[in-house]
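Removed: one protein chain of the complex. Kept in place: all other protein chains.
Entry: subunit A
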Amino acid sequence: MTSSNNTSVDPKERRRFWTVQIIYLAASSLILLVILYLPRNQNWLTTTVERFYTQHYTLGKQIDIATRRREGYEPAYAYIELIQQRCQPNDYFLIPPQQYLIRNAYQAGKSTGYAWTYPSVLYYYLGKSVHLLDMTAPDSLLQRATHTFWALDNKIYLLTFKDHNRPLVMGEFKKYDPHFFAYTPQQAKVYYQSKP
């Protein structure tokens, strides 16, 4: 409706128009409230969506990339940072069998299921900052490994290969199936609770 048309509208008609609009506004507000107060919708809005707004309130002002990555990637970020700090682009990082980590340090990774040890996840995070080695690589290539993760007392450490520890570590890793992968914490738990 244009302003020139407005001037020619009968005041009664205009009043009726706005009365109808306000009744509709009240109706739509009421409908919206009814939908939002349905138990499941209310629960979703007051828990999940509210939690997102709390995140925004606490994190929103931090736009530093490293902070955002740390917050998002959570447990994986500590391990990724450790590898990036300690390894050079010409080093070879041997990805330990996931079964080995679950069996020996389940507590450390139970919330992630060690999904960060999936080769493509490590490649996504690390790129070419280190060469990645898979346990299925030929022995000649495995001999090049310079670093790996080693579990001790339910904690994970970055281990540098030396002549004296290489046979022990390789021997231990080869006890586990390199093709096994638990994609979810539930799958990791099933493996952890299975007989060794």
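Just so we're on the same page, contacts are C-beta pairs under 8 Å (C-beta built on N, C-alpha and C of every residue); 3 or more make two chains touch, one makes a residue touch a chain; residues count from 1.
Going forward, contacts and distances are computed from a predicted model.
Student: What protein name does the UniProt record of the undisplayed chain give, "Dihydroorotase", "Glycosyltransferase family 39 protein", "Chemotaxis protein CheA" or "Anti-sigma factor antagonist"?
Tutor: According to UniProt, the chain not displayed is called "Glycosyltransferase family 39 protein".
Student: Of the listed residues A:P11, A:G60 or A:P167, which contacts the missing chain in the full complex?
Tutor: Counting the whole complex, the residue in contact with the absent chain is A:G60.
Student: Please identify, in ascending order, the residues of subunit A that touch the omitted chain?
Tutor: Residue positions of subunit A that touch the missing chain: 1-2, 16, 20-22, 24-25, 27-29, 31-32, 35-36, 38, 40-41, 44, 48-49, 52-53, 55-56, 59-60, 63, 65, 68-69, 71-73, 115, 118-121, 123-124, 127-128, 132, 134-137, 178-179, 181, 183.
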